[in-house]
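Encoded as structure tokens, the structure appears first; notes follow it.
All protein chains but one are shown at their positions in the complex.
Per-chain residue numbering starts at 1, and chain names A, B and C are given in the order in which the chains are listed.
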């Protein structure tokens, strides 16, 4: 019963098999491998973006920080939510990679509204040399609270950005889960919705460690390549990144895995509705659930061996009825039996 | 006949098998996996350094840049050779990670002498606020020209460094090859020779992508951990790094592979001695050979399908007798038949 | 009728005279001038801090950014208010100088409360490598809205910081005005109140361009010296900075000028109370007033030639009764007649 994170689960067998398949013999290093040519072609086709430039890195933070550094100047600021991964979980990687750009926090939670973005940027003293200048918009899809921007929301947000001459970046660590939730095409959720660059996460969805960066505007590709190398994120034995990404996209493995993970989370959410005292912090849309449960329920779950994120505390002492916030993440591999066992435990 | 680089060869089957073995089920992320505990214990034992701190990253440049950033301040300088990988091949990663420290080039080639280091540092105006201050010594073992510092050379160099209050870092992208060449213990070639921090390369010697950073002084471990995360080099699914390194150290795979690679290079070197006009730029000691061959020989080799680094050029036009410098690298997987075929072609 | 800023006013004649006095003959450069020895001794005596280290720079932003860079690591964050000068008016200088540290905004306005600081820092996941780590507390005294922390407030804030192992920095661009307002000693308002480092502004209070940085803990002095040089803020002809600061402290010029400026602002505030519709955004305490005045009043003032900061707009169109926020700053040189003329105009 492990719902700690989708980065705690195993790699998909097809991913592991791809490593073995690509292994024999010699291959050019540093991204000149043939598998990378296939990755590029596949992603361009999938995203209906024949001019897009594609790069692979091994961590989501690398993808985020490298793209933002390419999009903003050190004297600019990135607009994101207070719960954005780049703000809360990357130990100042965006500030490091950009050379000291700022993050400006918009709104209150995990999901930005066009109104909040407009309010933040409308009166900005652009052209005032004292003031950090607007640089880019950064959205996370699926959000850090498990919610999904619909296409209209995305279009409205990127329209505000564009009206202020800002590019838009989408942190897609869980991009596949968002696509599975919306049922739209990759193009519709990205460049057709006004997104200029996106990361396509593989790590959390069954890969070992690979994320694709897609620049719909190919112009800064050489700069990105230099930034990636300078940041030590260009792999010499690059074929093992390429092979993961190829297998991930092969036969829709990425979407299949995301659908599975989302369905498991839906089953889990459905079960939670029957747990007395359970209250969702946000309506679950993808593979991540934020739910408040009475402390007594948490105690039962922990005693039963369930593993997941618990935000308030402590578990041991305090009112048994007090609700404590939990984060429950389903990866592609979680068994339905585990979910059912979790729910049974929670119900008591 | 591929001698382009030891990062062009395949991963060792035992490494791939380790990924499959570690795969099932859930594991804590970000380095809290049990396999990492084993890696730490194994490396401490192998290096006879029970207090050492150990970290894994996926690229050699990350290891180099992160350690240097931990050892030097932005207003300092790192002493290295003009051919050091950190100087020539990392696109300013050391400068980026250190926040703008300088590299001071000592001597002429790939191997530093204590005399050259003393000459560079002896008259340094330490304490003069205008002048970049001495920060650290960085050596590469095996050097970028395939040579190996012996223990006395290492001790003499680190003694000069210590006399000037500098720490010593060893870029060990090919550490196993150096150990195989010297036949000494890991401790003898590192901390017993005055080295404060070392990288233990796995990638070039049969891994997919993993390097261990070993800090013999554990004091800056927390700083290193933060720097690694901030640089986006902390892997979420860390178990796959741990598993590679564990398998690499298991049953001396690292040393076996290095011995094989070195032996193959020795066979290649031996063969080259019989090629008319062949002249070694440096006496081969590990798995990398720098040799000058007449242009006519290179033409034959290229026509025959040999792949390797050619430094002077062009190949197509010019005097057939003119010697052109080649780099030939043997990895653990290269077959003796390929070497013999190469030599036969070279002989003409 | 210029109330735009205290950096728009003239230098005090005693400051100019000091430049002429120090000018003849040769003097050691880069801070080795004798006048700097006197500055150091004078500041140590005035602040009752015999071990303090003292440095001069020419701009307030340099003072802020250099001290913060000395106090925090690149993976840390500085706690300040949303209106802090370092957040709003320095074009990411703190992020640049610190190598990418973050600013965490505490509370809503210009003045931080211990409660708000505690709320911000209490649950901080210290020791979590993903999360930017707490670095320092930064307060501005006089605040950016013209208010003054009293000694109890300062002590309470720095106590919270210390309880979380944070150092406290005071941006004292208007330190003299705060001292004049509180009537306490420099020691009481700084290190006795728990402040670890402070800038003592001269520029806004009658100097040409000089700020003293005072490190009550002398330990990082050499680091500060290197950071200052590396940032190009070490003056070769340093005697002209020293001479300004010496004259500024001579015969209490700094406090006399601050008393004058504060008194002028009090006269202005007193007059404003008689202007129909005037409403203070904050109770004036030093030499800076934030007041809302009906648009019609602003129009009269502008037509009459008054110069000052107007935050809401536009002036030309809109409801004549609508209140618009103004910033009015009195420097040491402003004549009482100008103030009275301004008030007369405002009254209509």
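Keep in mind that, in the parts below, a residue touches a chain if its C-beta (ideal position, glycine included) is under 8 Å from a C-beta of that chain, and two chains touch if they have at least 3 such contacts.
None of the values given here were measured: they were computed from a predicted structure.
Taking the entire complex into account, which one of C:39, C:71 or C:91 touches the absent chain?
Candidates C:39, C:71 or C:91; residue touching the omitted chain: C:91.
Of C:212, C:234, C:266 or C:288, which residue touches the hidden chain?
C:234
Which of C:58, C:157, C:249 or C:269 sits in contact with the chain that's absent?
Residue touching the chain left out of view: C:58.
Just name the one of B:1, B:49 or B:91 that touches the chain not displayed here.
Answer from the full complex: B:91 touches the omitted chain.
What residues on chain A make contact with the chain left out of this view?
30, 73-75, 99-100, 129-130, 133, 223, 225-230, 234
Residue by residue, what part of chain B touches the chain that was omitted?
Given the touch definition above, chain B has residues 74-77, 88-92, 95-96, 98-103, 105, 129-133 touching the missing chain.
What does the interface between chain C and the hidden chain look like in terms of residue numbers?
Given the touch definition above, chain C has residues 2, 4-5, 7-11, 16, 19-20, 23-29, 57-62, 64-65, 90-93, 96-97, 203-204, 208-209, 226, 229-237, 240, 307 touching the missing chain.
One rule holds for everything that comes next: only the chains that are shown with their structure count from here on.
Farthest from chain B by Cα centre, which chain is it? Let me know.
So the farthest one, by centre of C-alpha atoms, is C.
In whole angstrom, how far does the Cα centroid of chain B sit from the Cα centroid of chain C?
51
Just curious, how far off is chain B from chain A if you go by their C-alpha centres, in Å?
34
Any idea how many Å lie between the Cα centroids of chain A and chain C?
Between these chains, centre-to-centre, one finds 42 Å.
What are the residue numbers in chain B that touch two or more other chains?
Within chain B, residues 226, 229-230, 234 contact more than one other chain.
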